[in-house]
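What follows is a structure written as structure tokens; I'll ask about it next.
Left out: one protein chain. Kept in place: all the others.
On to subunit A.
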């Protein structure tokens, strides 16, 4: 009877009918695994599945941004996220290093200037080489790559549409949704769509963005405003409420304080009301100060919206197929094994509800899923204690709980917070202000004092934090930390030397050697 239901809605066009007949007769699918989305998660999952000799296909399709930006295989991280972000952050850091170099004896003519037209093409070329690298890898591992836009038809069937509108139907034993997310536009603000850009566009601009207003206070907003300031542009950030929501707020303020002292302008508790284009081509942004109610305006060359990311579910046809989504977030509900509400359909990466929006977790989840599906493994992805780093001008690395979350779970009396303000050695001769270089270790108060959360602001925060992620994963305690010898002279050794508690009220500033 169920078979009849399926046949009925596939009676036209003929091609669909033939596929249905074929499936009923042979009970075989076109693919063992069909992955929709060729980003961090999708590529990792498909390549791992192919290792088991399975027939795998990846559908990757990039809908251009409202401004018209498009890119190749690899997803957000490669094309409009982590990679170009870190490279441009590096460009900005180098500008700072050149300024410091004078104090270290280098004779460099000043002032130095930055050329967007040298940096951007170099970054874009590298991204294109990664697109190609991924393409070669897929081909080499015998994963079929299709530059088609996929949507679900039923639990085992996907409709695929090419950029010219040609349709085809593919069937698979298992389907993985890994379509990720895209930047949100505040469409209720007049002019936002027509005149503003997003992180999808900033890295691909053919010309310098010039004087830029970044609206938002997420890490996307702060990282972008950070490197724009660092390469010498006039950059402002407009924040509606708090910076880096979800992160330790004490640290978030240190990050924005540093940015402010290094030239990024902040408009706190303000919200844009409209964006208009002037005859000169520049943009006039009007906004409201949410506390005073006062209106203000300024002109910019570029307005960058960084007000959140929306999951790419619209075109997938999920409701019709019965894939449950979280009504609030719009993301796909998944269980611990990445399964959705429909058998044989899974979701990984940014599209999955409750998961970190990070490349390494998407990759690892994808690999483990492939191993469970085809490799007889039962290992689930462990989303606990995932380390991250925000690549703002003052970098912030963390793993584990924020202080607020630790207090929520264990009470203020249940935790001990060790902290220190330190000065990186490199800052001394360079006469750099280190007021926001800070380390905080949140531990359980009883017993050996297990480390619950680690927070570090300073240069190379990502490199510093990685090792501590392993320690925390192993259940490291403050006692073990005290028994560890530091490497001298480094900033990281100050972590090992933490001894002042917040509870003591003593001054946490580290003095000399």
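Going forward, a residue touches a chain if its C-beta (ideal position, glycine included) is under 8 Å from a C-beta of that chain, and two chains touch if they have at least 3 such contacts; residues count from 1.
Please note the rule applied: contacts and distances are computed from a predicted model.
Peer 1: Considering only the chain that is not displayed, what protein name does its UniProt record carry among "GPI-anchor transamidase component GPAA1", "Thioredoxin domain-containing protein 17", "Regulator of G protein signaling 7a" or "Coatomer subunit zeta"?
Peer 2: Protein name of the absent chain (UniProt record): "Thioredoxin domain-containing protein 17".
Peer 1: Decide which residue listed in A:86, A:128 or A:324 touches the omitted chain of the complex.
Peer 2: Checking each option in A:86, A:128 or A:324, the one touching the absent chain turns out to be A:128.
Peer 1: Provide the residue numbers of subunit A that touch the chain removed from this figure.
Peer 2: 125, 128-129, 131-132, 135-136, 139-140
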